[in-house]
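A single protein chain has been omitted; all remaining protein chains appear in their positions.
For clarity, chains are labelled A and B in written order, and residue numbers in each chain start from 1.
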Amino acid sequence: MLLAQQLMFSFFKTLTDQVITVELKNDLSITGTLKSVDQFLNIRLDGISVEDPERHPHMLAVKNCFIRGSVVRYVRMQARNVDTTLLEDATRREAKEGKK
Amino acid sequence: MDSASPEPQANAPLAGSPSDFLKNIVGKKVKVRIGSGVDYHGQLTCLDGYMNVALEDAEEWANGRVTARYGDCFVRGNNGEYVCVLEQGLRLAFSLSQSVIRSRRLGWG
């Protein structure tokens, strides 16, 4: 069961120090540098900015943040930071592991 | 769903536990209702312990009409309310609500 969560955790680890945008379930979108991630896909972002500062003025003074994994809807990232072939192979490998 | 009394063959899906029921309806035409009131009708290819469901020749129903068709589709289990059999005049419904409550207790929901 632990293995089943490893894939996305590893995927996010490969994105550390890249700029990503995290869209939360309350529609707040936060862009920043991914500093760390854990097995629950909690995310720590540095140097953050919000997409719609007028709607979320309380975020203006915040420079870094910790996002609980469960409130995330999407994470957007640049395609060039992702090796899709590697990702598909790892997914097939994990699907096989899960059945044992 | 009384498993103590012997069941005639025609009522085979009636016998036994909920998981027996689910094993018996693989290959049949079923309706899967999800929480939002949308239904998926299709032939049940397979299902797993999380009530994830794979359907073949699926129709999406909303507000009493077909809103989409899919050759194959995967429905994520946690959204399910119930699965029921449309084929052979059987009107059996297996409520997923118990399993939803159970899985919440176990912390999956």
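The definition used in the following text is that a contact is a pair of C-beta atoms (placed from the backbone, for glycine too) under 8 Å apart; a residue touches a chain by one contact, two chains touch by 3 or more.
Here, contacts and distances are computed from a predicted model.
The listed options are "Large ribosomal subunit protein mL44", "Growth hormone-regulated TBC protein 1", "LSM complex subunit LSM3" or "Clathrin adaptor, mu subunit", and the UniProt record of the chain not shown names that protein "LSM complex subunit LSM3". The chain omitted from view is touched by exactly one of B:L22, B:L47 or B:V85, namely B:L47.
Those residues of chain B that touch the chain absent from the view are 34, 36, 40, 45-48, 52-54, 58, 60, 70-76, 78-79.
Looking at chain A, the residues touching the absent chain are 4-5, 7-8, 11-12, 25, 41, 69-70, 72-79, 81-82, 84, 87-88, 90-92, 94-95, 98.
In this section, only the chains that are shown with their structure count from here on.
Chain centres here are Cα means. That of chain A falls 33 Å from that of chain B.
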